[in-house]
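With one protein chain held back, the other chains of the complex are shown just where they sit.
All chains are identified by letter, namely A and B, in their written order; residue positions are counted from 1 within each chain.
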Amino acid sequence: MFSLQGITSGIQSFLHARFSASGVLIFESLIVILLATTLFALLGLVLVWMERKVAAQMQIRLGPNRVGPMGIFQTSADTLKLILKEGLTPDGADKLLFNLAPFVVMVVAMLLLAPIAFAKGFQVWDINIGVLYITAVSSLSVIGILMAGWASNNKYSLLGAMRSGAQIVSYELSAGLSILTIVVLTGSLQLGDIINAQQNGWWLFKGHIPVIIAFVIFIIAATAETNRAPFDMAEAESELTAGFHTEYSGMKFALFFLAEYINIFIVCAIAATLFLGGWMPLHIGNWQGFNHLMDYIPSSIWFFAKTFALIFLIMWFRWTFPRLRVDQLLNLEWKYLLPISLFNLLLVTVIAILGWHF
Amino acid sequence: MYSQTEILKEPEINSSNSAEGELVINIGPQHPATHGVLHLVVTLNGETVKKVEPHLGYIHRSIEKMCESLSYRQFIYVTSRMDYLSAHVNNHACAMTVEKAMQIEVPTRAQYIRVIMDELTRIASHELWWGALAMDLGAFTPFFYAFRERETINDIMEQTCGARLTMNYMVPGGVMADIHPSFQQKVKDFIKLFKSNIDEYDELVTGSVIFQSRMKGVGCLSKEDAISYGCTGPVARGSGVHCDIRKIYPYEIYKQVEFNEIIETAGDSFSRYLVRIKEMKESIKIIEQLIDNIPEGDYQAKTKAVLKLPKGEFYTRVETARGELGVYIVSEGGTTPYRIKFRSPGFSNLSALDHMVRGSKIGDLMATMGTLDLVIPDIDR
């Protein structure tokens, strides 16, 4: 069976044999940086193309079909165009913050990559407070958006940034509570432990209805946190033209755009890890033969299949629903999602204490 | 001597003079939600709209003045460029005014064709409005579903009239050409397609809880206000005003066809939405009644090559997709009009916008504007 675990441990022992401990760390960091950047670029290209294709199919259109077969090089061509474009800084903008904001958003997205397990034994950092780390870092992205909105010296941007702030702060709550249900069931904050706990079945199936509710709430909150329709209040192109990135052009705009897609990937990866077992293949109870068959599919394929299925779901939302109004958005969180997830957490705790889950 | 006109200063527009905490924001002339070059100066307090001031004139082409130098055959084509989504109905109104003034008897066949074309135009216009409204609310997909049906109508128009948008098919005395031999079949095919697809609209948009919460209780306009602002068309009918020109002043053969005037009483955005959706179904009903019964005969009355209107003033009105369109011609007896005035529905409907959205959120402003179904060249002319 093909596994990435062998490669990573091979590299580690190879480096340890030749360099001192700090040298190994430096080399490993360099490899991680290289991989992360490549992954980012690739994901951006693939996800934008995927979004356009999904949108086109749902809208009875063809979508990109000129550059390369099925238009797969369309996004590369677009990126090239954006790189060549001039990145304007408007008059009266706070130059430092304006130019820093896209990078803040990008760096936050990159930091979130650290604890995600892409395959069995293929993880940058299996930190023991992994879930806490994710919730803490993901709320930092709002700072980048607020910076962009404030520094642009544009009223649309400012309104968009303020909306985004209110929205992300609210939805953090229910996202966090949904994650907590899994933490309660597993008894660990470490993502590796959470994945291992799903060896005999994913939490979505093992955890009865409360986990399904938590999953739904997490998907809703994740959509809101990434500023995707129907919660794209920060951009709301029919209201605020482009919201916080109205004034951005060229590569700086592309960074925001890229960060949006990376964020979608990350929240979907987290959802896949917590509720769908990450790289863990589909195992059903003690059907030995079936479980064995499933093990033959490489773990990285499992992970990416689950993540992309969730990404598709979020794209499906975007191309179906109208946008909520800003007060309805907050109503939904505070009147529906938060009470439900609080009650749900209580239920899960009872289930976990009494050991009713499988 | 010229009388001195004082140039009014508008202190509210200047943001430095505005009240504490208020934000003046220019929505338009280039903005995705204004569907044209409408300029709204919006005063905001946070997310709440305090005041909306529409600024017009970005697409003023002085059509009324242009018409004064055109003959009575020529001026009709210009009116297609006012409310381009109901170009047929505009042309129809102009042709009717000339016919009224010259007392031309329009053949029954021409009347049937005209009414069918008007109703097809109305459906096409409402289809576009439906898609654009969904787009204003952030849902992109309905736009393409609406255009799928609209495209069929455009094809029918192209085949019979020769153009897709600015048809110029109506001439004084009838229509420019007879219907295409396959016209009836195509219209029947369209009716079939439309009936099978209209349910999708309800599934995708009307029934959606997000859409309903965005629409219900938003942008309310009471019956009295609708009348006093001079609103017409679906905007007024959504507020319970009985104002369908096809019913109260029937023209052509509208007296003979069975259809209901759609009136909703709630006065909010959702009732305006429902009026238009139901109106599409009523239009289908009208077309169904007429399409098989188009009488044989001439499609155009015999008229002189050069039309001369008798001295006097003439006014006709028709129901376009947006409301009442009035055409007022002052004739000095020559070959060109002395003065032409168009009463466009969009202008009056827009004037109620400020009243409707005060105190609501920015999102509501867009939603309400979407339900007004504004066509900017119609407002400015």
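To be clear about the criterion, contacts are C-beta pairs under 8 Å (C-beta built on N, C-alpha and C of every residue); 3 or more make two chains touch, one makes a residue touch a chain.
As a working rule, contacts and distances are computed from a predicted model.
**Q** Select, from "Thiolase domain-containing protein", "NADH dehydrogenase subunit I", "Autoinducer 2 import system permease protein LsrC" or "Phosphate ABC transporter ATP-binding protein (PhoT family)", the UniProt-recorded name of the complex's unshown chain.
**A** "NADH dehydrogenase subunit I"
**Q** Going by the touch rule at the top, give the shown chains the omitted chain contacts.
**A** It touches the following shown chains in the full complex: A, B.
**Q** Looking at B:T166, B:Q184 or B:S351, which makes contact with the chain not pictured?
**A** B:T166
**Q** Among the options B:V41, B:L56, B:L70 or B:A301, which residue touches the chain absent from this view?
**A** Considering all chains, including the one not shown, the answer is B:L70.
**Q** Pick from B:L23, B:A177, B:A266 or B:A301: which residue touches the chain that isn't shown?
**A** Selected residue, touching the omitted chain: B:A177.
**Q** Among A:Q12, A:Q57 or A:N128, which one is in touch with the chain left out?
**A** A:Q57
**Q** Tell me which stretches of chain B touch the chain missing from the display.
**A** 70, 73-75, 77-78, 141, 148, 151, 155, 158-163, 166, 168, 171, 176-177, 180, 200, 203-205, 207-210, 212, 305
**Q** Mind listing the chain A residues that contact the chain we can't see here?
**A** With respect to the unshown chain, the touching residues of chain A are 54, 57-62, 65, 316-317, 319-321, 336.
Criterion: only the chains that are shown with their structure count from here on.
**Q** Can you work out the whole-Å distance between the CA centroids of chain A and chain B?
**A** 45
**Q** Considering only the defined contacts, which chain A positions touch chain B in the complex?
**A** Interface residues on the chain A side: 55, 58-61, 155-156, 159, 163, 229-230, 232, 236-241, 319-328.
**Q** Looking at the complex, which residues from chain B come into contact with chain A?
**A** 23, 25, 31-33, 44, 47, 134-141, 143-145, 148, 204-205, 208, 210-211, 213-214, 361-366
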